[in-house]
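Missing here is one protein chain; the remaining ones are kept as they sit in the complex.
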Amino acid sequence: MNADYAGLFRALLPETHLVVGALLVLTIDMIWARHRPANRHHVALLLGIIALLTAGYAAITSGASGHIYGGMLKLDQLAIATRTAVIVLAALALALLPDSRRMNHPAEFTAILLFATTGFTLMAAANNLLVAFLALELASLSLYVLAGFDKTSPESAEAGLKYFLFGGMAAAFLLFGFSLLYGLTGSLGLEQIATQLVMQGQSPLLVVALVMVLVAFGFKAAAAPFHLWAPDVYQGAPAPAAALIASASKLAGLVLFTRLLWPGLGSAVGTIAHVPVTVGWAPVVALLSGASLLLGNIGALAQTNVRRLLAYSAIAHAGALLLGVIAAGRIGVGPLFYYAATYGLATVGAFGVIAALESAGPVHQLTDLAGLHKRSPLLAGCLAVFILSLAGIPPLAGFFGKFSVFASVLQLGGLAGPVGWLVILAIALSAVALYYYLLILKQALVAAPVADATPVRVTDPAAIALLLAASLIVALGLWPSAVLELF
Amino acid sequence: MSLPVQHLWLIPALPLAAAAVGALTPRSGRTLAAGAAIATMAGAFLLACLALGGALDFPAAHQVLNFAWFDLGATSLRLGLLLDPLTAFMCVMVTFVSLLIFIFSTGYMKADANAKQFFCFLSLFAAAMLGLIIANSLLLLFVCWELVGLASYLLIGFWFHKPAAAAAAKKAFITTRIGDLGFLLGLLWLQDAQGTLLFYDGGHGILESAALANLTHLLPCGLAASTAIGLLIFCGAIGKSGQFPLHVWLPDAMEGPTPVSALIHAATMVAAGVFLIARVYPLMAADQLLANVPVHALTVVAFIGAITALMGALIAVAQNDIKRILAFSTVSQLGYMMLAIGVGSWVAAIFHLLTHAFFKALLFLGAGSVIHAAHHEQDIRRLGGLRPKMKVTFATFAIGMMALSGVPFLFSGFWSKEAILHAAHGWEVSSLPFYAAVLGVVLTAFYMTRLVAEVFYGAPRSDEASHAHENSPAMTVPLVILAACSILFSLLAWPSPWLQHQLDPSAHSESGDMSLVLPSIVLVALGLGAGWAYYGRRPRTKAESPDPLDRYAPGLMAALANRLGFDELYAATVGRLSSGFATLAAFLEVFVWDGAVRFLAGLGELSGLVSRENDEAGFNAGFDAGSKTLRDTGVAYSKAQTGDAHGYLRTLALGFVLLLILVILGGAR
Amino acid sequence: MSPLQLCLILSSLLFCVGLVGALARSNTILVLLGIELMLNAANLNFIAFWRYGPHPAAGTGVIFVLFTIAVAAAEAAVGIALVIAVHRHRKSVRLQEAASLKG
Partner (left out) sequence: MILALIIIALVILGASAAAMLSRNLIHSALLLVVAWAGIAAFYLWAGAEFVAFAQALIYVGAVSMIVLFAVLLTRQGATAAPVEFDSWRRAVLGLMVAGGVMGVMFGAIMGSPLDGRIASPTPTITVKQLGLLLMGPYAPALLIVGVLLTVALLGAIVIAAVDKSEETP
């Protein structure tokens, strides 16, 4: 094979922008901004946003060119949409960067965030086990660092370490699973694996490999019982890092694993539409989904910490997203992508509100949100949009994400089928979910502020990011076709 | 001149614009917000009248405007607008009643600092309600349905400084959402079965015969598919229209400002459930021709309606809060409407819905006028003697009361109730609902007489009552208009059933049959007479003196006053489960030594337990105690989160092993 | 038992030895090293499958192992840095000391 470096470069243009941008941020910080502490943070933020914007432009305009470089990467509609979405989510998260007083190394933070985004965009396009693993590790390593970035806080370090250990072990399982897949099929390309698997059928080692891959998937998507890291990390990590972990990382992980499971392991899907189920990954995913829905929604009720509540809600949403993964093979990835992307927007937004509040004082308990409507109407209004979207209230995007995912799942066997029960479970639990979402809203919109509460000043970038996220949620809720018709 | 369906969207768009104006004006801009709300509502009313004209030109036709909205897999999801007489009559009613309530609010909310926000929410609410009415797609209807719920959450909790208001708002929202879960499931099922959610689509809509024929197959449980879907959708209506057993939110919702009570709990929001069932009536009735099914959807509707009608009337007899009496009366009247649909006469239901909207809005606004005049005193035992002080309010309230009681001939309520009784009488399946309805008629006349006698007759029994005086014209004029409508509306029904013909031209005329008129006059007279005998003849002198009925049946009255203990029942059942579950969780925590093992062991137990928990919760949660239960469960769950990283890693490895074993076992089967 | 199966059993055993280390030792550095051993076990698989696979000339397994060695080294560096960061706050490398986040 003669190497098509030019084609590779064209395909990797967004990643190039991101990496060059990251290096530029570091360089300019080192030679110029470091000596101007007042501007250091702004310079890093500005350069980071510019890098993300140019990368986003490159991602949108790259065009669906199919297989790149002998099938190492695949640029289809899904890859392009995911790249764009993770870049947007990363930009929104970056806008939440705390100011210099509370963040010691803004340039390094920005650069690592850009590297993490590079990992996400590569995950979106990976079509080969090696590329997938490396992209995943690139993103994960960056996120471990970001989670532990706040050196003044013991919680941040602990969050980083726990995330690292859990993720490291999940990566070990994933790698072992990949090695078995390689051994069984003799190749790393997803298409070749698929053809080989069809030819040789099931074997116990294949099942082991499948479950190992799903362990890593469960970790990435924060699905029960591989969710345990999530509440701790959401609580301890700096707000932009938590926002990134909850949104872009989840989206990229879902897309990567959906690509892995459907085209790659599609023949090993098994069935769940009829009893008895047959061996394959779909019953496992259904199990994870059910467990996540139950645990996330009910666990959230016990939370008094805002961030932990969001984490449990993330676990619950992971359950619904996994339903979308099951349906993706038959219906297409549209509903799944729409759900994951809009969920990401709402989560980044919610963390953004928390981040903005944290600049005025610590935010631990739900009651720290009390009287937000008095302290900052902007934050309260945006928070209402995000929370109501998470709760799935129409006409916000969260509702149509759920609707389209559920509707597509039902096409697999109706309400009476095994997956149908999961849909019923998900819908029944959404009443429970409404309760804890209303707890947040009640504090923010109804409760009176504490006596010494001061108005919250929101920095301009954060305000723009929050308004952008809120209006995107409203707009995508009213015109879902803008996203769904891409696929 | 008439409004074609293409421009129907203008009707909700106008109040929506007013809501936007209200949202964007500063807090001081209350005049602007109120003006915008009233002006747009007046415009919407005119448009609705034009739409009515357009609809009546072709009463048998369903004029639709459908458009593609987004693609879902291979099928494209389409939404649409619908104009038929049902839509048009509802539009006129909602816009007209809303307009009057908006005007009334300018007086009622004069002193409130957040009045601007209030008008913004009211406009939003009206826009959502109108959107619901004109929708030609079950999905669009559901979206507006949820928006209505959201707006009512904001409005009930408007006086959020009252903890009771905040709690009531949450209870209303969550309770109605529980019904909506069934609605959503039915909706998804329909989408799955039919590939569309449009009501009418040139022969392909879900309410047209081709599609309905698809749903006549029997499910494994013995029900026809259409029955199951219909009942799921009916769950939504049960929640929204305060039907038994999800009625508990409606009386609590009286914590909101009185115009809200009038708008939501009389005219519009609660009517949405009845409207929904009337709209999907062909679907509900699709199983009527099947003989081998255990139950028909409409039968369930009829019995739920009858139970609600009787129960609401019974409880209303023993309430002492003026707004709660009216609230339970609303519950009862909504039961009548459901009963009418259930026995096959959705036209009678809509007729009653329309007449009820006017006189119930009148009664609520009258109550608001009383409350406003008496400085927010709502206990009828502490009112009294208001007749000479508030002549207009009294006169209009009395008209409303007579309409609700069904005083013959002159008042619209008589005719609509007559139609319902007639339909129930002719139902072949069972005569029980008819007798429940008959008993309800007596009770309605009785408790309304009690209400009027306690509030307006006798001597004032508190300082607030003795210092009351008539309100400003902004509040009394809408009362007069509504009172006039309550009387004039009877012209639509009598002497010829014009309205019925317009709504459903295919229905054969049955209102000419006057066989039930005489018995029902007797029933009403009985109720009125009994009420007057107990409460009017010798009015109570002190607020503390016992209720006359207490002497005869103290136990019954206490139970009724306690609203038949529904809240307590829910609290007890859910609470019992809760404590049992907490015990189990504590057991697991103590005796199973490790977080990971505890978690996984718990998961097995829980999947059994929690699904039972959720069956209960689907019925009960969101009521006063339900939330606590689930929260205890959550606490048990999050105990697994020990903070120990070793436990996390162990769970990961153990999860791998268990999943693998499950998959292999699953394959061996 | 074929040599390939012997290799796979070796790698599985190494995987589980690493797992024991990660699950049983309270010293965070040892937990980290346990995870490193698990990654190494996967590498053994790649080489064994390459050796006994259909296309050894393509060198796929070998290439993969080269990359994972690099990744594992990077993971070790980040992991050790995080251990040091936690040590700075808690003055301890015992993993169960880092348990303030829970619930």
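Residue numbering begins at 1 within each chain, and the chains themselves are lettered A, B and C in the order written.
Definition applied: contacts are C-beta pairs under 8 Å (C-beta built on N, C-alpha and C of every residue); 3 or more make two chains touch, one makes a residue touch a chain.
As the structure is a computational prediction, the values presented were derived from the model and not from experiment.
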{"item": "Chains on display which the left-out chain touches in the complete complex", "value": "A, B, C"}
{"item": "Full-complex contact with the absent chain, from A:Ile112, A:Ile193 or A:Val456", "value": "A:Ile112"}
{"item": "Contact with the hidden chain (one of A:Ala33, A:Ala51 or A:Leu130)", "value": "A:Leu130"}
{"item": "For chain C, the residues touching the chain missing from this view", "value": "2-10, 12-27, 29-30, 33-34, 36-37, 40, 43-44, 47-48, 50-53, 56-57, 59, 62-63, 65-67, 69-78, 80-85, 87-88, 91-94, 96"}
{"item": "Touching residues (missing chain, whole complex) on chain B", "value": "593-594, 596-597, 646, 650, 653-654, 656-657, 660-661, 664"}
{"item": "Missing-chain contacts mapped onto chain A", "value": "1, 3, 5, 8, 12, 19, 26, 69-70, 72-73, 104-105, 108, 111-112, 115-116, 118, 122, 130-131, 134-135, 137-138, 141-142, 144-145, 148-149, 151-152, 160, 203-205, 207-208"}
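By definition in this document, only the chains that are shown with their structure count from here on.
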{"item": "Topology of the chain contact graph, where touching chains are joined (line, ring, star, complete, other)", "value": "complete"}
{"item": "Which two chains share the largest set of C-beta contact pairs", "value": "A-B"}
{"item": "Between chain A and chain C, centroid-to-centroid distance (C-alpha), Å", "value": "25"}
{"item": "Separation of mean Cα positions, chain C and chain B [Å, integer]", "value": "61"}
{"item": "Chain C: positions in contact with at least two other chains", "value": "22, 31, 95, 98-103"}
{"item": "Residue numbers of chain A (touch at least two other chains)", "value": "161-162, 165, 169, 173, 231-232, 302-303"}
{"item": "Chain C partner contacts - residues on chain A that touch it in the complex", "value": "129-130, 133-134, 137, 141, 144-145, 148, 151, 154-155, 157-162, 164-165, 168-169, 171-173, 175-176, 178-180, 182-183, 186-188, 231-232, 235-236, 302-303, 305, 308"}
{"item": "Residues on chain B engaged by chain A in the complex (per definition of touch)", "value": "68-73, 139, 142-143, 146-147, 150, 157, 160-161, 166, 170, 173-174, 177-178, 181, 184-185, 188-189, 191-193, 219-220, 599-600, 603, 606-607, 610-611, 614, 617-618, 621-622, 627, 630-631, 633-638, 640-641, 643, 645, 647-649, 651-653, 655-656, 659-660, 662-664, 666-667, 669"}
{"item": "For the chain C and chain A complex, residues of the former touching the latter", "value": "11, 15, 18, 22, 28, 31-32, 35, 38-39, 41-43, 45-46, 48-49, 53-55, 60-61, 63-64, 67-68, 71, 74-75, 78-79, 81-83, 85-86, 88-90, 95, 98-103"}
